[in-house]
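Quick one: this structure, given as structure tokens, is what I'll be asking you about.
Here the complex is missing one protein chain, while the rest keep their positions.
We call the chains A and B, going by the order they appear; numbering starts again at 1 in every chain.
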Amino acid sequence: MQTTAELLLLLVVLTDLAVLGTSRLRTCIRAVAAQGLLLGLLPLALASQVTVHVAGLAAGTVLVKAVVLPWFLLWAIREAAVRREVEPVVGFIASLLLGALALALAFAISGRLPASDVREPVLIPAALATVMMGLIVLTTRRKALTQVVGYLMLENGIYLFGLTQTESVPFLLEVGVLLDIFAGVFIMGIVVFHINREFDSLDSARLSELKD
Amino acid sequence: MSFVAWSVVLLVASGVFGALFRGRASLADAVFRAGTLVAAIVGSVPAVRVLRGTPVPDVTLPAPVPGGAWAFGLDAVSAVFLLAILWAGAAAAWSGVAALRGHVAPAAARVSHAFVGALLAAMVAVVTARAAVPFLIAWETMALASYATIVLDHASADVRRAGMLYLVATHVGTLALFELFAVWGAGAGDLTFASLAAHPPGGIARGAALVAALVGFGMKAGMVPLHFWLPEAHAAAPSHVSAILSGVVIKMGVYGLVRVTVLQGAPPAWWGWTLLAAGVASGVLGVVWALAQHDVKRLLAFHSVENVGIILLGLGAGALGVTYAHPAVAVLGFAAAALHTLNHALFKALLFLGAGGVAHAAGTRELDRLGAAARAMPVTAGAFLVGAAAIVGLPPLNGFLSEWLTARALLHAGLSTGSLRLAVLAVAVLGLIGALALACFAKVVGTVFLGRSRDPAARAAHESGIGETLPLVALTAACAGIGLAPAVVLPAILRMGAGAAGVSLGAIWAGGVDPATAPMGLFVAVVAGLGGIVWASRALLRTRAARGAHETWGCGYAMAGARAQYTASSFAAPVLASYGRVAGVHAHRTAAAFATHAGDPVLDACVTPAWHAVERVARSMRPLQRGRVWLYLMYLVAALGATLGYLLLAGRAA
Partner (left out) sequence: MNHAHVGSSLAALAVLLVIAPALSGVVVRTKSAFAGRRGAPVGQLYWDLFKLMRKGTVYSTTTTWIFRAAPVVVLVSLTAASLLLPLDGQASPVQFSGDLIAFAGLLALGRFALVLAGLDTGSSFEGMGASREVTVASFAEPVLFLGFLGLVLATRRLTLSAMLGPALTAAWAHQTASLALVALAFFVLLLAENSRVPVDDPATHLELTMIHEVIVLDHSGPDLAVILYASSLKLALFAALIVEVAVPRDGLGLGWSLAAFAGGLLVVAMAVGVVESVMARLRLNRVPQLIVGAGALALFGIILLLR
């Protein structure tokens, strides 16, 4: 029987695939919100005993990643009135297949990493896969908002890496990481908002028109 | 072996007789037909004997040139290929005699028949040669005879262009084969296969030899991306020649790959994986490109690329099975590759001959102009339908049997440990290929034989003569027979696989692998029986009920006529849309019509530009050609001097 943590991690990967396979921004954001919730639950599932430290980390993560950021992004798409990723650089089918490839690679690579975490064998591959799929979203989508989602996935993947070390990383650092993401997304959101207002488009490819 | 020799003599002699004979055309044709048929029967005797487990002794002739004795032999691998050559060849030759009569000048037709005979004889020599020198001689004879048969209609510029492309491609392949035998033979005493097998090269030499084999044999087999010549040549040739080219000539490439795999003992892992990857690429891309075609012969030619891909999946599994010492995978893989080779020879010959008949009758090969041929040509339509179902891999026909074997090899790989089990993912690719092939043949059968005729000129179609329908019926019977009698076919082909893998079958069955011969036969019987029951019960129902005839329901609209039917272009468009640029399709969409034009991405984007680059370089060397004799003599002297200098320097170094 698989452990709760393992099942949570598999669900994280499923949310990655959901982001890759959908064109609706709203669904993308919901998927990332679900991922945030799962990431928040993970420290509880991984910890041998639930301390204040762990509970705080979980609560903070859920609050930021599953509530505040998605809410903010949903607000942004409402303001900017974009609903779909219309014409990605790489098609949805191709990016799904790329995602599957990334997944396979993640499992293949993690088996050879010296630092493989014995406590939870799926943790490292799930982290790698999330990072890679975040990169795929970042590089293959045109809408700035989808790219923000990709950036969030990337951060989530790094957060998963961080979970291998929860015992040794001080609490302050984690808060710092969360703040960092928060600020990043906030800034990107504002930028997105202004791009939209100035150019009536969120197509980041058109940003190249800004050069001389 | 003497039977095989007689078969070769008959094939050559009956063709040459026709070419030299100046009397009645019908006599020459009859001699050619009889010659190919008797050659097929005579040649099959030892082949069947070998497949049933009785070995045939090798024959060794004294060699007229260096390179060791000229050995010839017939093992089970050769026997399967021999059967494919002889029977697909005989059917195509019979059909060809009828097809060319009245369409080509009699003298030209008979010369063409002579080349067909020589082509078949050369292939028999290729699969029985057991030394590099006779192998290469047979190989080159085969290549030249193919060229001569392809350019029968040499008045057409397209045909000449396709022929030239073929000639260049096949010689690049031959060059690679020279390298293969030169590198491999450097370490062996002579160039007989026995000593090549005894001294496989090591290290870099092995890599060089295997890459050369991949290029040389892969080019002939039409393996992606070396397939670019194949659709051109097979579409340009007369249909019965296309049947031979697609059915058996490209299989000589497969034969070469099988032989190289078996000769080297345990191949390196990359060899098997490369074959598997080439199989995946050829299978998927071949069928996607086929879907985009609207010339029925080009379409069938691309399907040959696809089927070579399926064969390579089996062969790759076989090679990997040997490498990773997994006998069940090896046996099933080799058996699957061989059986699919034989099957593809049968149904591809059937499909090409059927398509040729329709093209003759309707005067066009364009799918978007054909239609309703099943009414005028019921026999051709029935045969083509069976061939289509077989190539798609539908039970209970022969194509299914070999695809099932291929999948089993890969599935057994999946149950192993280590990296071999990753090969199991190719089963999903097999499913993809099958589904796409189904889409493609639904398109072909639907637009050629069903519905209403799209072109007024094509409505005058008529059934082909008995000379063309008889081979079709025979090939149909063969396709159905192999599919319906797995209990006869499977043991022989599995024994062949065991021979190629160098293991005993009994040990594998004892190891818990299920031969699945008997239940497979039961299954086929159950399917056939169920069909009979349902058919009979519905016939009973129908006798009680009224029957009427009316025009097709037009959903409330008056039917807009034949031109409103779905065309091949529109039928394939939704599938192809998902493959984007890979499909190489250019769509032309207007308010009233939709048409697509298909190119070959490899030919258009890689080979043609490369060819032009070579041409440019060659042109820049034009100044060397001054047309003065003394200058050429100077070149000769300079070349001699350079060679001498090299030899001197090399001698000092040694």
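One rule holds in what follows: a contact is a pair of C-beta atoms (placed from the backbone, for glycine too) under 8 Å apart; a residue touches a chain by one contact, two chains touch by 3 or more.
None of the values given here were measured: they were computed from a predicted structure.
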item: Option from B:V48, B:A442 or B:L470 whose C-beta touches the chain left out; value: B:A442
item: Omitted-chain contact residue, chosen from B:G185, B:G434, B:G499 or B:G584; value: B:G434
item: Touch criterion as defined above, residue of B:I41, B:L263 or B:A516 at the omitted chain; value: B:A516
item: Contact footprint on chain A, counting only the chain that is left out; value: 1-2, 6-7, 10, 13-14, 17, 20-21, 23, 92-93, 96-97, 99-100, 103-104, 107, 111, 125
item: Those residues of chain B which, in the complete complex, touch the missing chain; value: 371-372, 374-375, 381, 385, 389, 392-395, 400, 403-404, 407-408, 411-412, 414-415, 421-422, 424-425, 427-432, 434-436, 438-439, 441-443, 445-447, 449-452, 513-516, 519-520, 522-523, 526-527, 530-531, 534-535, 538, 541-542, 545-555, 559-560, 562, 564-566, 570-575, 577-578
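Going forward, only the chains that are shown with their structure count from here on.
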item: Chain A and chain B: spacing of chain centres that average the CA atoms, whole Å; value: 49
